[in-house]
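One structure is given below, encoded as structure tokens.
With one protein chain held back, the other chains of the complex are shown just where they sit.
Right, chain A next:
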Amino acid sequence: MRVKKLAVLAAVAALLGAGCGSPGAPVDPAPVSSVRQPMPANATVETTVEGGGSTENGCDPAASLPPKGDIPDGSTMDEIRDRGHLRVGVDQNTFLFGFRNPTTGQLEGFDIDIARSIAEALLGDPDAIRFRAISSAQRIPVLQNGEVDIVVRTFSITCDRLKEINFSTVYYVAGQRVLVHQNSDVESIDDLGGKRVCATKSSTSLKNIAKVDSKPVPVSVDDWSDCLVLLQQGQVEAVSTDDTILAGMAEQDPTTKIVGDRFTDELYGIGIPKEDEDMVRYVNAVLESVRGGPWRQSYDRWLRDRLGAANPPQPQYR
């Protein structure tokens, strides 16, 4: 009874209080106007992307120097043998091609297998390798500075790049496509006009995105997995690069899908310093034998389930 009385009194008091008019709006004690989302290091929205991408004319990017498998004294290969290990620039962030397996701590993937075949041929030991993890933008500088002997890192052969370094014959042909969220309406790169699309710095993919007529906004990052982070955080609409790399991303996130046709041909070659022509010939000779067996083993292990059956591309020589 007493409680009821009190309640009635409180209600009356409240009504009277309400009748007196409001003394002003309540104060927001901790106003938050905007939330700054985290970004991968060095992520930038590109305004001008220079260069021609992967489909320019003017040379035949697929043609490399003819193979030659012997190792004369004083050659580049001889120096590597003296050193005892091969120095290889690779990726450690691209699933299926070159990535660090968190369970074992080892680098694994299709590119890593190719690098190991070369070490095995040259030094007799597939583990006689000193891996150097590099970003897309570092691929040419590390070769020019002589920090690595070869670069095996989803490296597309282009005429521009051939002016600065050498490439082996083509060991894989990929093509650029688009990765979007499962529920997205985007069907190809042409539907992405004005939308943010991610690729790595200095990659052919970035230049190809900038060349598309519908004018997507290219966003550049250091590593391919940073693109997946941006897509998962909703900071880009799509990722566009080689279907091989996209397959690795789709594998890590089942809520994404790969859409559209291949709109470029990306010829993967092994990057070798410009002056080491003997090394180019030697690597081409090793690739000849790799195409015979190890290529298919590695392809079946990493890519077949995701990309379907395929044959190694036939080498072309100048």
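The rule is short, and it goes like this: a residue touches a chain if its C-beta (ideal position, glycine included) is under 8 Å from a C-beta of that chain, and two chains touch if they have at least 3 such contacts; residues count from 1.
Assume contacts and distances are computed from a predicted model.
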item	value
"Sigma-70 family RNA polymerase sigma factor", "Secreted protein", "Phenylalanine--tRNA ligase alpha subunit" or "V-type sodium ATPase subunit K" - which is the UniProt name of the missing chain	"Secreted protein"
Given A:S64, A:S117, A:S135 or A:S298, the one touching the chain that is not displayed	A:S135
Omitted-chain contact residue, chosen from A:Q144, A:S214 or A:Q252	A:Q252
Of A:T47, A:T104, A:N183 or A:N311, the residue in touch with the unshown chain	A:T104
Of A:D226, A:D242 or A:D276, the residue in touch with the unshown chain	A:D226
Sole contact to the chain not displayed, among A:F95, A:Y172, A:Y268 or A:Y299	A:F95
Missing-partner contacts on chain A, residue numbers	32, 35, 38-41, 85, 87, 92-95, 99-105, 129-135, 138, 223, 225-226, 228-229, 232, 249, 252-253
